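Have a look at the structure that comes next, please.
Every protein chain except one is present and positioned as in the full complex.
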């Protein structure tokens, strides 16, 4: 049986002794550090750390989380602390394309993701049967230009009711409005089917074909108000040639989209991703 | 001793029987096809072919080249035919950075490139000693905003005098004007230090760092009037993380630039690259 | 509606004029070549070709196949010709691991594979529900050391009854005997979870971990009497570090196994793979 561990992500103004102070705090309370990884942005003078530890058997995880956050605050650091036994509550947003959906669900069933998938939300009914086949609750929320505000209100109500902590846009073909992102206030991961910032916007495979690039890509990023410009979590590319039609790019791109999105989701769920400014620090 | 072979690159409106006709023409004249590779752009209805053959012992390469081009014209095809024993005359344009320069020259000395390097042209004197150390003629042509037209006139005179057939911009830090590209009228290969079309323009590694991408790239392309928008020959990427500073990106990028440019130059010299519209067909 | 096309794979002693002869034969009969790709093994003096064409509207595919094979025989070539509208009949052999199974079936449902999956055969009952969920016929054939000969006889009877043309061992944890491979006499594709020839045999991820390699791999190959030594169709690798436990290698390896096996199966089904000696020529 694996003991409960805690993971803290912290960042703030760099200063001497931070590594010693966080490690010392944990050690003094009887905890045992399993992993500690830090990074300094020398230009910006910012310190980043991910630290995972087993608290002492006598302490409660809940109390430890609170105590650490108070301690980090004293150091002038922003922090988030999570117990690894707490499984993140995830909603998958999908449309008609099913490749990322199947891939995420099958990985989840293979225990690759420490999460609960509490809802599948779609603007189409296409994937309802497969979602139900996996035993997942499916919510059909149609979206049109005219009904978008209402639809987002329904989605938000659902996310609140289910206490969703992470939304994954698994080739969901609607843009979440800035209002909805703000209202949700929790992370939303999107997969864009190009190597951003190249080919932002619609129909990236068509754009790539027109430009004659020799590699196509996919990018997983946090959704922000600025479409396709949120902090990048993971990217990858695949080689293509003049022999590949747009359809071939679409097919090959599906494999990229699956693996890039899955990797980003795994890192997020394992508390490995720290956002600052418009960039990410990924402690892998 | 390897016999002389000819390579034809042709393209034009697709029609039934093209493969049979070109192969039949060569066979009938006693030639032996070594490689034949073709591609159809089904959308545009264009046929592309690279065909390499040994002409019959009794024919002259020169006569065979002329005869093939006439034959291709009858088929409605544009063609260029080259004898592989004819070594392309190349000028390398450099500034101060030397990594691509060393890489190209060392590969050339290792017999990776079927060409003659007939000139090293630079707007700085920095690389004169190493060029001379390699036994290469070095031409210093300073360029300022005020003197650019004159400098290009000197460069053009040199290219004409030396009958240069290919210019390679090996991290040459000046833009060749549209007038000069037109006046030269022969291929110019440039290496751009990003995964185009992302981060076109200046300081691409700084742009990449600012955007927080997880892969950096390099792109070899033919230079055209449209800066950074010419037909792409080759691209590659390397993984980077938040740990990499701009200087690290520059260092890692140097390796990409070297291999991407070398690959593009090799393909060009082996008559494997066919340009149409703003794209390339690479018969590798 | 896409017209029916034929694909021929041929190989035999090299001789002048082969490209012209095959292209000429098709053209003369009113066919239109869509793709033609050839290769010469200069050392062995062998010519290889894949040629795909639309026969003339007036000819029957069946007659054309026979005529081409006769023609190829006259040229001294071994050939196989297939109509692309004929979907290959495939049996998937599985055990308990389901990642390659799901991946292949989902790609098949996404129309990536021109085949019929006519049977799922397993030595365990584990995957019966998911196979049935996909609407696929499932056959449970238990195998023990004592019953292996009987089990293979049952498997062979099934393969014959269903006229199976390709067996895919999708992480099937039993070795097919030389007798069974001979009796079947048709291609069998296996996925081995290492970069062969490194780590042949059992527990390759454990072997890789012990050796401390920095890349792990997967290899799809045709199964032959010589275990793990059949002709390689496709291979790929992924980077690992000292941080990865054997379990991590297993997890990361699953992604490699899926994509490598899927690529090999696709190439096979598209008649792109030609075996000679213990190697493959892949016309991709």
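Letters A, B and C mark the chains in the order given here, with residues in each chain numbered from 1 onward.
Following the convention adopted for this analysis, contacts are C-beta pairs under 8 Å (C-beta built on N, C-alpha and C of every residue); 3 or more make two chains touch, one makes a residue touch a chain.
Remember, it's a predicted structure, so these values are computed and weren't measured experimentally.
Peer 1: Who touches the missing chain here, C:56, C:177 or C:278?
Peer 2: Looking across C:56, C:177 or C:278, the contact with the absent chain belongs to C:278.
Peer 1: Could you tell which one of C:5, C:155 or C:235 touches the chain left off the display?
Peer 2: Residue touching the absent chain, from the options given: C:235.
Peer 1: Touching the left-out chain: which of C:56, C:177 or C:245?
Peer 2: Looking across C:56, C:177 or C:245, the contact with the absent chain belongs to C:245.
Peer 1: Of B:63, B:106, B:157 or B:178, which residue touches the hidden chain?
Peer 2: Once the missing chain is taken into account, the touching residue is B:106.
Peer 1: In the complete complex, which positions of subunit C touch the hidden chain?
Peer 2: That gives, for subunit C, the contact residues 39, 41-43, 48, 195-199, 211-215, 217, 231-237, 241-243, 245, 278-282.
Peer 1: Can you list, in ascending order, the subunit B residues touching the missing chain?
Peer 2: Subunit B touches the missing chain through residues 98-99, 102, 106, 110, 112, 133, 251, 254-255, 259.
Peer 1: Touching the absent chain: which residues on subunit A qualify?
Peer 2: Contact residues on subunit A toward the absent chain are 16-21, 23-24, 26-28, 32-38, 40.
We take it that only the chains that are shown with their structure count from here on.
Peer 1: For subunit A and subunit B, let me know how many angstrom lie between their CA-based centres, rounded off.
Peer 2: 42
Peer 1: Using mean CA coordinates as chain centres, what's the subunit A-subunit C distance in Å?
Peer 2: Computed value for the inter-centroid distance: 37 Å.
Peer 1: Spell out, as numbers or ranges, the residues of subunit B touching 2 or more other chains.
Peer 2: Counting only residues that touch two or more other chains, subunit B contributes none.
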